[in-house]
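All protein chains of the complex are present and in place, except for one that has been dropped.
Chains here go by letter, A and B, matching the order in which they are written, and residues are numbered from 1 within each.
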Amino acid sequence: MAISLNESETGDKGEVFRDVHFPDPAHLFVTPDHYVFRMLHSQGISLESLGVPRVDGGDVETDARAIWRRFAENYHLLRGTPSRIWLDHSFETVFGWSSVLSADTADDAYDHISGCLLQDDYRPRALFERFNIELLSTTESPLDDLRWHKEIRQSGWNGRVVTAYRPDPVVDPEYEGFTENVGRFGELTGEDTTTWQGYLAAHRLRRRYFMEFGATSTDHGYPTARTESFPQAEASALFDKALAGRCTADEADAFRGQMLTEMARMSQDDGLVMQIHPGSVRNHSADVYARFGRDKGFDIPRRTDFVQALTPLLNAVGNDPNLTIILYAG
Amino acid sequence: MAISLNESETGDKGEVFRDVHFPDPAHLFVTPDHYVFRMLHSQGISLESLGVPRVDGGDVETDARAIWRRFAENYHLLRGTPSRIWLDHSFETVFGWSSVLSADTADDAYDHISGCLLQDDYRPRALFERFNIELLSTTESPLDDLRWHKEIRQSGWNGRVVTAYRPDPVVDPEYEGFTENVGRFGELTGEDTTTWQGYLAAHRLRRRYFMEFGATSTDHGYPTARTESFPQAEASALFDKALAGRCTADEADAFRGQMLTEMARMSQDDGLVMQIHPGSVRNHSADVYARFGRDKGFDIPRRTDFVQALTPLLNAVGNDPNLTIILYAG
Partner (left out) sequence: MAISLNESETGDKGEVFRDVHFPDPAHLFVTPDHYVFRMLHSQGISLESLGVPRVDGGDVETDARAIWRRFAENYHLLRGTPSRIWLDHSFETVFGWSSVLSADTADDAYDHISGCLLQDDYRPRALFERFNIELLSTTESPLDDLRWHKEIRQSGWNGRVVTAYRPDPVVDPEYEGFTENVGRFGELTGEDTTTWQGYLAAHRLRRRYFMEFGATSTDHGYPTARTESFPQAEASALFDKALAGRCTADEADAFRGQMLTEMARMSQDDGLVMQIHPGSVRNHSADVYARFGRDKGFDIPRRTDFVQALTPLLNAVGNDPNLTIILYAG
């Protein structure tokens, strides 16, 4: 089995990579799982009461047992969802607890699972082996120092964990802190990222660095499948505008589209498989975004045009039989 | 059983509400049913020949038996439609007439059903009770005086018939006579509807008035699901433009969108359930619209974006657990 982990779908990667014990049932199953807490939120249960951290550091529930009880009392709301099937399966096959979770059984489940988590058999690497995981792939930003990947290498453990290159913070002019991010990108790579050529060179270097930590792919998720293939002078001018924070929404979209084509060109050279999953409108609730930050389950698929949106990229690189692009539709 | 009646799907409400005998088979089953006459029109049968009234008061067929015969001769054209299933069911279970309608059986059916309609058992309230209807909901414009609802109350009959608030004539700048409508809205409510604040106050008052006649919901059907949440100064300026008849098509759409959000805000206060059914292009045939007016069966569903169109409304009121919005998709 090979598993791909999205940053937004995991809790603290450090826990997993340093092989520390998972803290408690609530912080394993509830607080980090945006499928679970977003469903509960839709029924009027506040994210604060489920322990989801606020952007402003404001008070949220910290008592793990209280979070777990709230979760258990409302567990019936998850009936018929993939999350419920997965949770029931995990409780039974991973932890050997096979009652139905409810207000009545909340404490029994909590105590049982907590007891397991204290055992070494339930530490991340033991589970990795028990699950017979061949490969686990994470995604990281180009600004990530990949220290967990380094630590795993240095630890002598032979589980195969690789990274993937997910460049959103430095290719999306609408990402928080884009200009600062590109500056830091320059420092990390030693390239002059204030120029278009230097910026592209930084990507090429950083992709190679990621490949040293097992990366075989890049990963790109945007609201649309738009690609562009501007002449380099135009692309360079657009980059300057993005860096100066003067892009319109349409120009920001165009720049993301240009970068998809640039990433495809780099894949022609370094062989990384390109994964594109367009069509998700992220952070749909302005209120939740303001209070809890991005990727809190408020993603909604929207209809996406592929036929015309992909034309520039396909005309630029589509004839190369050695380039692999995986397109997630829907 | 609870039934919801749309204005465009009923004939003369007065007939029903005053409990007079239905006039004859043609004016019960053909002339007022836009599903039936629109289907026949698509096969080249003129609306005039089916007795549908013209906007200009021009001649149309008035002989009920002649209309019925035309309908019967072409009844085979309705094969496989929901209308045909419903009609056959009504003929048999309501009227006890179980032949197949055709040119040959037209007069027999006409005479049989006419005979029934003369009996008191076939008057509207008797049927209401025979059908075991718990609740019948109509939709009315804010400009409606609800006199049928008043008459029912005064008549002492205890069938439950309620209204719903359908504000198209006073919230859609493209509705015929919008400016005059808003003027009359002011007279009806005693509010100064030449100002944005007075106009909103008029809505609040009129919704309360509808609630006295049992209203539990509002009803909104537009070509798109667009919502807006402009600052009040902008909304006010847009209202002035609409009142002056100077809205572009896009601004009219924006105003409808703003009013959806305003209606949602009012629902937060008065608790009316909000029903939105977007995505219908109405009055598609310019010719039929000019000759016969609106809602003559020339509605066509179109694809509708919900994800982005609803964002402004959801960001404005979507966090309120006490607000109920029903969205009809498709």
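Here, contacts are C-beta pairs under 8 Å (C-beta built on N, C-alpha and C of every residue); 3 or more make two chains touch, one makes a residue touch a chain.
Owing to the predicted nature of the structure, the values given are computational and were not obtained by experimental measurement.
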Selected from B:T105, B:T216, B:Q268 or B:S285 as touching the chain missing from the view: B:S285
Interface with the undisplayed chain - residues on chain B: 44, 281, 284-287, 300-303
Contact footprint on chain A, counting only the chain that is left out: 303, 305, 307-308, 311, 314-315, 318-319, 321
